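With one protein chain withheld, the remaining protein chains of the complex are depicted in position.
A, B and C label the chains in the order they appear, each numbered from 1.
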Amino acid sequence: MTITYRDAIRQALIEEMDRDENVFLIGEDIGRYQGTFRVTQNLYEKYGARRVVDTPITEPGIVGVAMGAALRGLRPVVEMMTMSFSILAMDQIINHVAKMHYMSGGQFHVPMVIRGPGGAAHQLSAQHSHSMEGWFAHVPGLKVVAPSTPADAYGLLKTAIRDDSPVIFTENPSLYAVKGEVPSGVDYADATLPPGSGDESASSDDFTVPFGKAAIRKEGTDISLIGYSRMAHVCMDAAEELENEGVSAEVVDVRSLSPLDSSTIFASVKKTNRAVVIYEDWRFGGFGAEIAAKIQENCFDFLDAPVGRVGGLNVPMPYARNLELLCIPSKDDLLAKAREVLG
Amino acid sequence: MTITYRDAIRQALIEEMDRDENVFLIGEDIGRYQGTFRVTQNLYEKYGARRVVDTPITEPGIVGVAMGAALRGLRPVVEMMTMSFSILAMDQIINHVAKMHYMSGGQFHVPMVIRGPGGAAHQLSAQHSHSMEGWFAHVPGLKVVAPSTPADAYGLLKTAIRDDSPVIFTENPSLYAVKGEVPSGVDYADATLPPGSGDESASSDDFTVPFGKAAIRKEGTDISLIGYSRMAHVCMDAAEELENEGVSAEVVDVRSLSPLDSSTIFASVKKTNRAVVIYEDWRFGGFGAEIAAKIQENCFDFLDAPVGRVGGLNVPMPYARNLELLCIPSKDDLLAKAREVLG
Amino acid sequence: MEAAQAGAVERKQITPSKEKKEHALATRSGSKRRQEAARRKPGNSLMEPAETLRDYHRLMVRIRVFEGLSMRAFRSGLAGGYLHVYNGMEGTAVGWLSCVREGDPIIAAYRDHGYALILGMDPVDVMAEIMGRARGVSRGKGGSMHLYSAEHSFYGGWAIVGGHTAMGVGLAFATKYRGGDEVTHLFFGDGAANAGVLYESMNMASLWDLPVVFILENNEIAMGTRLEYHAADTHMHNRAEGFNIEHERIDGMNVLHVRKDALRIIDHVRKTQRPYFVEIMSFRFEGHGAADHDRSLYRSKEEEKEAGKRDPILLLEQYMLETGVMIEGDIKVVWKDVEQEMERAYKEAADMPKPEPHEVYENVYTDILPEEGH
Partner (left out) sequence: MEAAQAGAVERKQITPSKEKKEHALATRSGSKRRQEAARRKPGNSLMEPAETLRDYHRLMVRIRVFEGLSMRAFRSGLAGGYLHVYNGMEGTAVGWLSCVREGDPIIAAYRDHGYALILGMDPVDVMAEIMGRARGVSRGKGGSMHLYSAEHSFYGGWAIVGGHTAMGVGLAFATKYRGGDEVTHLFFGDGAANAGVLYESMNMASLWDLPVVFILENNEIAMGTRLEYHAADTHMHNRAEGFNIEHERIDGMNVLHVRKDALRIIDHVRKTQRPYFVEIMSFRFEGHGAADHDRSLYRSKEEEKEAGKRDPILLLEQYMLETGVMIEGDIKVVWKDVEQEMERAYKEAADMPKPEPHEVYENVYTDILPEEGH
């Protein structure tokens, strides 16, 4: 079926909630209000207040409560209204969620997902435009994924909910309306039906996307463009333009930041001998630095030029639209860097 | 005078408090209890409860209160009992302290310092052993320094307190007892005297260390070892051992992560043609990746080998001493990597 | 702010001695009961001069009209992001801020156009900020949610729910440190009142005797979540009780009531140099923000109609008509005047230039530029 990125996420939620009674949703305004970005639309009506839990505005508390519930065998899916707010819950996520399995010597595990829109949208200003995925990928104990397509959003979210380790699942708000093919036997229209009335068997041949696997979105021979989430689309756009100039670019959609599929990245660079990594977060100290550092460590003899990096400007996100657009890496920024790397 | 790193910090606090009535200290157990790591010893007796403020255990609140005070012209120096606890105050630091100058279009500035011990000590386990400096260096609006010597601790802290932008000042707990020469006209013994009884003129020929300047700790020609805080000492130890093997290593003490002195780093690598970056934080996605990525971007044609990285193991810090020692990068880890890079 | 920075400094113990605290405790016992009684006192005994009433009216109308235009800016693409209007809550800010002394620090959340206008910020500059123009109060970098004015001791304009509450206490900390007698006015919503940092802040404010009024603007809704779904005790001022802070609930729909209570409370705080917690009840007529249109998700048309009868502008107009301070015609003139003023401001702002590209790097630090480029 062809559905939007938003609907793909909701579809995955529905199927997993139907499959496993222990899966529940918790977050701010996700129920009666239908979700700020409407990802959870109709789910309150479908599952009720027990499994679609509206909370006060208390991100640390929400994450902590979800974690406690996970320790008793439930499988919470926390919605961060925006991933920017995960900054408030940083201690709960880093010090508690990520570490308990280790600190308890494996006695306890924390099967929970924290998902929500991450990255800049449209003039949300400095406090609401963070890209948090790089911060979390840095933390041992967390798995971090950043899907760019409806199929990946669907498949990775199902994998995330079934994973026994905590998963950070970041969605880019600009992608919600993007449509794409999603392989699934269950019809999205189910969302409005009462629980149990769906075709239960349909979820048996379900489709998931494994963690730790990057996707080659386009094959090429001259340069590797490496990105994730919305930046994977920017890579595709740039690759198309390069194609017109006779340059064959390969596009690597990282998808999973942690675990990171280094081998696919290295194989691509060893083939093309040139690479540019693009990420929306502040360039200085951002996650793209890890990818670039890794490539030069592992593909040094294959590189014909330094690994290029394109990131967000190193400033708090300004409100004015013209300044905001300057900050977010664009196709042109990527092309400029790619041409520099191509020499 | 030759004093410890700990006393150098206290000395800088004393001189700045004497110099400027608006400077005050705030934090947990820093006053009556003399500070968990005794950095603020005797300062409560010297300056009283007004200027050495003991707080409840509420890191977000402390940072927020200090920021509010800073907005009214005071110059708070916040002690994080350990920098690990700054994770709880992340929202206050990233979203408020770091951004207000920008968001207000320059109308307000936030002159405050957040300081405290960062990094692993001795079996403090997973929740108390974080290296936070890389996280903060990633955030536009914060300046971040990590001194390795008493002189730098003293000189950088004075610069930090006088800076009109917020500064994260990280101290490594293992360095507190390290001694070194500190150029200053004021005698440390002043700490026990009542205010005003010190030699006021002594602070006129005071010594500060500027931000954004790395220090070459040892000159060399074969390889650059790049680190900061305690890892700068590990670099020196490794360089000494390499010297015995006939390898001339240059040691770059980064000191200031943000702003970063890229030109000193690049100049060193262009001379030696090989580099290893070492940092205590988790290797994956840590700040060393930024330095490594930068070096290959800017010194590509000068590099005879990939830039090596040495970081902490990608695990929550385990308690058992033998496991903990495995996690923290050591001289041997650095030597192994240096030898690999030397080929 | 620079003025504040230069202010005289006196040595004074911040942390009260144990004796002092116990005394304070003794005198405040039973405070809650006394307040309940006071609250039940009938009628409004204010005898404001007519001119003053007209001023309050005009102020409220200015906010209402200005914000209508801010919504127009949003709909027509001249503004973006999150934009929240104060429609229905004007009585709170006008009543309260009419009692504030010049130089008193004020800090608030993102629903902040009203404070800005009341404090005397130029509507053109505020609208320019909302439209992301270089001459906006925050040079186009903050937007609707991040208005600031050093000149008016207005410290924002904050978009992390509850995040600014500790900062508000810090503003009062500086007063204590310096030995001044300003009162800090810290506004936040009922949703924000669930944020943990508020409790950390209340504890410090009370422990250290800081002159700050916690002003909970309870419009009984947080985005799309009704009060009863987010607060275990819907009388949220009770939460100050455990921190030994005097607290009460007042009505925010009648600007004169607000003013009367504000005068009393602010005077009390200035005298006692102790914190206070006031919960001001109001109603948000519009959706949460400019992008929230489906109010039926959380309330009925009847509820809105009922509340509409308590519209603070309407109430004051009725009162002025009854007392003969204004006649229908006067009121119309005010609206018309204000509409013209604001339309002019709107046009002026819309014609202003956007920030120059190089400005993107300015004000990250006070002295240096960040690393440039992508």
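Just so we're on the same page, a residue touches a chain if its C-beta (ideal position, glycine included) is under 8 Å from a C-beta of that chain, and two chains touch if they have at least 3 such contacts.
As the structure is a prediction and not an experimental result, all values here were calculated from the model.
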Contacts of the hidden chain among displayed chains: A, B, C
The listed residue (C:Ile245, C:Ala290, C:Met320 or C:Met342) that touches the chain absent from the view is C:Ile245
Touching the absent chain in the whole complex: find that residue among B:Ala126, B:Ala275 or B:Ala305. B:Ala126
When the complex is taken as a whole, what residues of subunit C touch the one chain not shown? 15, 18, 21, 25, 194-200, 202-207, 228-233, 236, 238-245
Interface residues of subunit B toward the undisplayed chain are 28-29, 32-34, 36, 54-58, 60-61, 85, 88, 122-128, 283-284, 310-316, 318-323, 326-327, 329, 333, 337
Subunit A residues touching the chain left out here are 21-22, 24, 48-50, 53-56, 58, 60-74, 91-92, 95-96, 100-109, 140-141, 143, 163-165, 212, 259-260
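One rule holds in what follows: only the chains that are shown with their structure count from here on.
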Determine, using the mean of C-alpha atoms as each chain's centre, which chain is farthest from subunit A. C
Select, from A-C and B-C, the pair of chains that is joined by more C-beta pairs in contact. B-C
Distance from the CA centroid of subunit A to that of subunit B, rounded to the nearest Å? 33
Distance from the mean Cα position of subunit C to that of subunit A, given in whole angstrom: 37
Separation of subunit B from subunit C, taking each centre as the mean of its C-alpha atoms, in whole Å: 39
Touching at least two other chains at once: which residues of subunit A meet that condition? 88, 125-127, 284, 314-316, 318
The positions of subunit C in contact with two or more other chains are 136, 138, 140-142, 146, 158, 160, 163, 196, 364, 370-371
